[in-house]
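Please see the structure below; I have some questions.
The complex is shown incomplete by one protein chain, all other protein chains being positioned as in the whole.
On to chain A.
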Amino acid sequence: MTLEVRDLAYAYPDGTQALFGVDLRIARGERVALLGPNGAGKTTLVMHLNGILTAGHGTVRVAGLEVGKETLREIRRRVGLVFQDPDDQLFMPTVREDVAFGPANMGVRGEELDRRVRDALDRVGMLDAIDRPPHHLSFGQRRRVAVATVLAMDPEILVLDEPSSNLDPASRRELAQILRSLDVTVLMVTHDLPYALELCERSLILSGGVIAADGPTRELLADESLLTTHRLELPYGFAVPSPGT
């Protein structure tokens, strides 16, 4: 199991309970979508996966290693978190330095560091921008560089928070192609249901702080009453294509 979350519960310091016992397992090489309406606890769950928030109850394991104070460093290498706003993720003056930040923190230096940076940028098709400052790139390009910043850390699992938000249709398609070409386990947090259908075989619905459904994306999205119960909707005019078409 690449990711194993057991009975995870969490309440914010102000007493608001956000997660009420989440159970989920993701196997190596899977691409899974985590669906849910606003306020379902998606971001809170994601923050537990690399130990930014510590579980009130329950456990999170990444490739067998339990998230805890002693394992934080290794956990953060194993879980590559791509934030929603690339301006939050890209904080260094140039693309090269930003992609190098993660591996350098893990002690990688010299030629090996350079190789990793180039390799990660190449995988997202942004090698040409290596010496440019992030704020000179388009939004779609910045999101791709943001993906490269965690790829360079050689993660076990890539966790993407709303990867398609604010992208124009072309950038959205380009990002989908890139994500499909990567040979890594992906957990994609989104309420862009067609994007989930396009990229992920399997989906989880997080609603009210628990996993409310877990199954093939196609089946979940075809179940209208399930979607309605959890405040999820397909876009106007969109129907789930039946298998084989």
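Simple rule for what comes next: a contact is a pair of C-beta atoms (placed from the backbone, for glycine too) under 8 Å apart; a residue touches a chain by one contact, two chains touch by 3 or more; residues count from 1.
By definition in this document, contacts and distances are computed from a predicted model.
J.: With one chain of the assembly withheld, which option in "Acyl carrier protein", "Cobalt ECF transporter T component CbiQ", "Dioxygenase" or "Na+/H+ antiporter subunit B" matches that chain's UniProt protein name?
T.: "Cobalt ECF transporter T component CbiQ"
J.: Among A:E4, A:E66 or A:D85, exactly one should touch the missing chain; which is it?
T.: Considering all chains, including the one not shown, the answer is A:D85.
J.: Please pick, from A:G21, A:P37, A:P133 or A:P194, the residue that touches the omitted chain in the full complex.
T.: A:P133
J.: From the list A:L45, A:A100 or A:L197, which touches the chain that is not on show?
T.: A:A100
J.: Just to verify: which one of A:K42, A:R77 or A:R123 makes contact with the chain not shown?
T.: Missing-chain contact among the listed residues: A:R77.
J.: To test your reading of the contact rule: which positions on chain A touch the chain that is missing from view?
T.: Looking at chain A, the ones touching the missing chain are residues 47, 50, 52, 73, 76-77, 79, 81, 83, 85, 87-89, 91-94, 97, 100-102, 104-106, 113, 133-136, 149-150, 153.
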